[in-house]
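With one protein chain held back, the other chains of the complex are shown just where they sit.
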Amino acid sequence: MNTLPKQNLQGRNSQLVEQEEQRRDLGFGTKLGDTYSRLINKDGSFNIFRKNGTFWDQLNLYNRLITIKWLPFLGLVLVFYLIANGFFAVVYMLAGAENLQSTSDQSFYGPFWKAFFFSSQTLTTVGYGHIAPTSFLTSIIAAFESMMGLLSFALVTGLLYGRFSRPSAHIKFSQRSVFAPYLDVNAWMFRIINARSHQLIDVLVEVTMSRMETKADGTKHRNYYSLSLERKKVTFFPTNWTLVHAITNKSPLHGCTPEDLAESDTEFLILLQAMDDTFSQVVHRRYSYRYDEVLWGHKFRPMFDSGQSGIVNLDLEKLDDTEEVELN
Amino acid sequence: MNTLPKQNLQGRNSQLVEQEEQRRDLGFGTKLGDTYSRLINKDGSFNIFRKNGTFWDQLNLYNRLITIKWLPFLGLVLVFYLIANGFFAVVYMLAGAENLQSTSDQSFYGPFWKAFFFSSQTLTTVGYGHIAPTSFLTSIIAAFESMMGLLSFALVTGLLYGRFSRPSAHIKFSQRSVFAPYLDVNAWMFRIINARSHQLIDVLVEVTMSRMETKADGTKHRNYYSLSLERKKVTFFPTNWTLVHAITNKSPLHGCTPEDLAESDTEFLILLQAMDDTFSQVVHRRYSYRYDEVLWGHKFRPMFDSGQSGIVNLDLEKLDDTEEVELN
Amino acid sequence: MNTLPKQNLQGRNSQLVEQEEQRRDLGFGTKLGDTYSRLINKDGSFNIFRKNGTFWDQLNLYNRLITIKWLPFLGLVLVFYLIANGFFAVVYMLAGAENLQSTSDQSFYGPFWKAFFFSSQTLTTVGYGHIAPTSFLTSIIAAFESMMGLLSFALVTGLLYGRFSRPSAHIKFSQRSVFAPYLDVNAWMFRIINARSHQLIDVLVEVTMSRMETKADGTKHRNYYSLSLERKKVTFFPTNWTLVHAITNKSPLHGCTPEDLAESDTEFLILLQAMDDTFSQVVHRRYSYRYDEVLWGHKFRPMFDSGQSGIVNLDLEKLDDTEEVELN
Partner (left out) sequence: MNTLPKQNLQGRNSQLVEQEEQRRDLGFGTKLGDTYSRLINKDGSFNIFRKNGTFWDQLNLYNRLITIKWLPFLGLVLVFYLIANGFFAVVYMLAGAENLQSTSDQSFYGPFWKAFFFSSQTLTTVGYGHIAPTSFLTSIIAAFESMMGLLSFALVTGLLYGRFSRPSAHIKFSQRSVFAPYLDVNAWMFRIINARSHQLIDVLVEVTMSRMETKADGTKHRNYYSLSLERKKVTFFPTNWTLVHAITNKSPLHGCTPEDLAESDTEFLILLQAMDDTFSQVVHRRYSYRYDEVLWGHKFRPMFDSGQSGIVNLDLEKLDDTEEVELN
């Protein structure tokens, strides 16, 4: 520990510190200020590349196996099953495939396949027994393999349950947001639906606008503005929900032109939180509209009508239906 | 991107925007204003029909398998088991049922049933081995089927656990709510019990009244009013709980007649939240009383008495016990 | 719907309604006012008897299987296993035990045990195959039993996981609470420890005093008072924690004698909430001290000392160590 004169930490009242504490920051930091690229991808991930992580942290196996789609997942299970059986078949052959007794004549498909099928019957614990280990070595390998089989199976059970029980919300966002007239002003709007039939409750939406701004000294900084919404929370979410940011004179969008949005690399960052009614789990979704995903002078067409039966019909396909309209 | 003159977003101070922000909305929206039908069904689902969803979202398989009753669930498992075995029996027959070796004479029930029983012994990984695959083709099918068996079983394990561990509260609502005298005024009341013996804590109830109202211009709108409760939260819920909305001069029910409630299609929407003590899970319940499920001038009879032993007895069958009473 | 003149709900400003809204109630209700018995048992359950519930709700199978101790649980599993095998053994005998082929002579222990062991080998999917079904009937029963076996096993897996993952906190309360001197006044105190070695964080304690009071008109009511604590929340809970309610002139205990507590059937109700650090689950505990579980003029002895190594030693056995002391 060095003892320079400056190491007495003389605190001081600082205006700059207080200003910095007020600055809104979602966590992207100021250093991203000089980058013209979207912050949040359409799937909700961040547009940032991470390097030099450790292998296991990068792989992040469990999360990946939980979040990949069903077809690749089942494919992986099958591939793993084939490789495991192939591996053990080779091990049994090294230990002497003739030490796998057969109650029937199976010589016609050769020792590898005999060992392979024996392995599959051991790994899955089917164990017909028409092929069975007779030597000490093949017996001990089989004992080990059956234990591995149980473990693998326990793993797959856990993964399947994890995949199923993972909190998820199939919320669909309209492909584009719009600038439309709203009451006696204009508003920026987008629309969401709950694509699934089970309920979400206490749905909460926050919108932050990010844009590049030039300071007096000519340096560029990415600034963040919270956009007020007509309604930021609903208790129930049975139909569609149009989120509305009215452009009053307090709005940071007040006075903007399409060119402004493009030049300042404007991006609307959306954070949605909801409660899944079946499992009482909180679900989060991220989404973003960039300046080129905004329609000027369009409004959303209604998505539902009351049928003859008196019951309201919601047509999920009309999510992206818009029509041109003149702005106020 | 078009550049009409109106695309400069001139913000303006707007009274209408502020009014709209104040309007109470549970998430049903204003468009439901012209429908005379209940909003929330007795089972807590919403009275809205959704069309044109994608197949998987409509099916919503996991949620459905988790929430259907036990008998249909077990029936589905049995049907799936029979179909799977039937399917594989046919596949084995195509591959040559004579390639399933038998250590005993089972010809008397024919090749299909031999293949069917072999399939069931493979799928469940019992694998007695008195029937066993001898050809390459039947062996590879059996290897695949046993893997499918493990996966299906993993799935059923996950489903069973999901069914069991799903947060649920068997809260029973009295069949009808009542208008009864309360202290020196009248009140709208309903009563709930915890039907199960395990505890719920921090039970919170919110009641919203929905009714159709006619504006000055003759258009009809569905409006929502929060009803204040004598007590909206209890820490413990060991006995019954009578929820009371006192009709003071601040109540939106002030001055109503039975005819008023019927004409305005009045519905009392109830949202209950509680904490399951065993699993520390939050549970939600929705319920609703429509205008024709309200008894005027009735009061609830007590549900418990202190026995000789000094311990309080709660009689769960008396939930719906009411008697006539004169209103204040 | 009857239309008496009184059915116009004239709301009125009511003082009584406002008073009732202020009254503290944990959820036990006013009706329990005339019972002299403890409200919360030592295990945290409520001292209330519930009758006439439906069979399944009373049984509450899953919760019971999750919360019973390990020995009865494993005993139940064993009994279920024996009964299931006994049942299927009888079914196989009805279908003809001679249709269970044997590759070895097992006649010496008779057809019932042959069927019983075959059943056990089917239910657990071991399926050695030295006993195997040969008739159509025994084959179909075995196919069904092996499916039942998988389901039962899935169930047990779910139950075991449920038992393990259930949020639980082994918090031990001192057997008695004490009245001891505290700073320049007296205080009511009790002491808790975390009996397990894994951490609890954000531990929050609330204490409510319940006592019977006689109104001016001679009727008895059970009233509830919140007791202020020196510290009601700690972030970490690595050692013991002595909860202290200082008896200042604002305390409802101000001026009480031991006789007062006994006569008014005083009970201290404790609600504890904590966060389990391993699973990030919220845990709740209820506890209660009745008037006869309070020591007057005793104080707790310290539970820890700093060893030579500089590391603090906490002796969990000293939880109930008290010594006499004169009150202020």
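Structure notes:
When the chains are written out, they are named A, B and C in that same order, and each has its own residue count from 1.
By definition in this document, contacts are C-beta pairs under 8 Å (C-beta built on N, C-alpha and C of every residue); 3 or more make two chains touch, one makes a residue touch a chain.
Being a predicted model, the structure only gives us computed values, none of them experimental.
One chain is not depicted; across the entire complex it touches A, B, C.
Considering A:L26, A:A84 or A:V325, the position touching the chain not shown turns out to be A:L26 (whole complex).
From the options A:Y161, A:W241, A:F268 or A:Y291, the residue with contact to the chain not on display is A:Y161.
Checked against the full complex, the candidates A:S146, A:Q175, A:S197 or A:N313 give a single residue touching the omitted chain, namely A:S146.
The chain not displayed touches chain A at residues 1-4, 6-14, 16-17, 20-21, 25-29, 31-32, 34-37, 45-54, 57-58, 60, 62-63, 66-67, 101, 103, 121-122, 125-129, 132-136, 139-140, 142-143, 146-147, 149-151, 153-155, 157-159, 161-162, 166-167, 271, 281-284. Chain B meets the missing chain through residues 125, 127-129, 157. Remark: the residues of chain C touching the chain excluded from display are 74, 77-78, 81, 85, 103-106, 108-109, 113, 116-117, 120-121, 124-130, 153, 156-157, 160-161, 164-165, 170, 179, 182-186, 195-199, 201, 203, 230-231, 234-241, 246-251, 253-259, 275, 277-280, 292, 296-297, 302, 304, 306-307, 310-318, 326-328.
The working rule: only the chains that are shown with their structure count from here on.
Bringing chain B onto chain C by least-squares fit of CA atoms involves turning it by 90°, to the nearest 5. Using mean Cα coordinates as chain centres, the one most removed from chain A is C.
Rounded to a whole number, the gap between the C-alpha centres of chain A and chain C is 37 angstrom.
Note on chain placement: the centre of chain A and the centre of chain B lie 26 Å apart, centres being C-alpha means.
Chain C has residues 125, 127-129, 157 in contact with two or more other chains.
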